[in-house]
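Just one protein chain is left out here, and the rest sit where they should.
Right after this comes chain A.
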């Protein structure tokens, strides 16, 4: 704080602190805290609701008795005595009715109860979808890596810089189009009557139900998130000294040995960043599986979360689902860092 003030002056330092605080609170803490809070409670029938309803029943019985008393009172001898008795009974009835109304509201108004039970709400079917989503996202990540690594290496190390810039530009251009439109385009390509099946038909294969089998989701996801894998890989590979590759070759390394011992170890931070981003985006993807399967294949987990919120209107369970996904993703981040022996500092670079 003192250092900041000395370097930038008081107004600038205050602004920096304010902006950083807003960032930390608003962009990092608030959404997570709200989602976790939401997942930790539910609206419940109040404690002792059963006793209350017995009590209410008893009061209703009293009310019925009073009605009988009232009917009996009409047959009293003196009109004045009747008047008095009726007034007394009516007052008692009014008091009873008020008490009943109070108790009934108390019985009906739910109370906010802190509980972990939202997390236990995931049934067998949903758990299976959860596991499938995680595994599928891992597969998408692996495919994206397998596709991107050779591309990134070729651009970074084999092409002259000017051509590398052109290729990178060509890679970015599709991303100028909205993600939904790109996914729809792939939906049309892979459709039963789409161009790919038409082409396959010409060679006597087909028609293949890409979309119904769920493989379309893979294709579209790899396509949708490939850039998040290519760029970190390219960036890190570009910093690899070409002399190291040549030195390894000069010392007798074959191509696969060069990659295993020199290039891949160097690329670790980029691999970690690319895998984490691709995995997170795939695991949390809603639109891609939604569009690509059109409901014909089992949903992805993000769709379940959506349904909890907006169809079952159960925000607390929805929040619990969302937090579970977040936990697994965070776990994945740390697993990748551990596996690739990458520290946070390397990733930040």
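What we mean here is this: a contact is a pair of C-beta atoms (placed from the backbone, for glycine too) under 8 Å apart; a residue touches a chain by one contact, two chains touch by 3 or more; residues count from 1.
Assume contacts and distances are computed from a predicted model.
J.: Just to verify: the chain that's not displayed, which of "Putative circularly permuted ATP-grasp superfamily protein", "Tryptophan synthase alpha chain", "Spermidine/putrescine transport system ATP-binding protein" or "Metallophosphoesterase" does UniProt list as its protein name?
T.: The chain we cannot see is, by its UniProt record, "Spermidine/putrescine transport system ATP-binding protein".
J.: Using the touch definition up top, pick the residue from A:35, A:122, A:167 or A:253 that touches the left-out chain.
T.: A:253
J.: For the full complex, which residue in A:6, A:163 or A:261 touches the chain that was left out?
T.: In the complete complex, the chain left out is touched by residue A:261.
J.: Since one chain isn't shown, list which residues of chain A touch it in the complete complex.
T.: 241, 243-244, 246-254, 257, 261-262, 265-266
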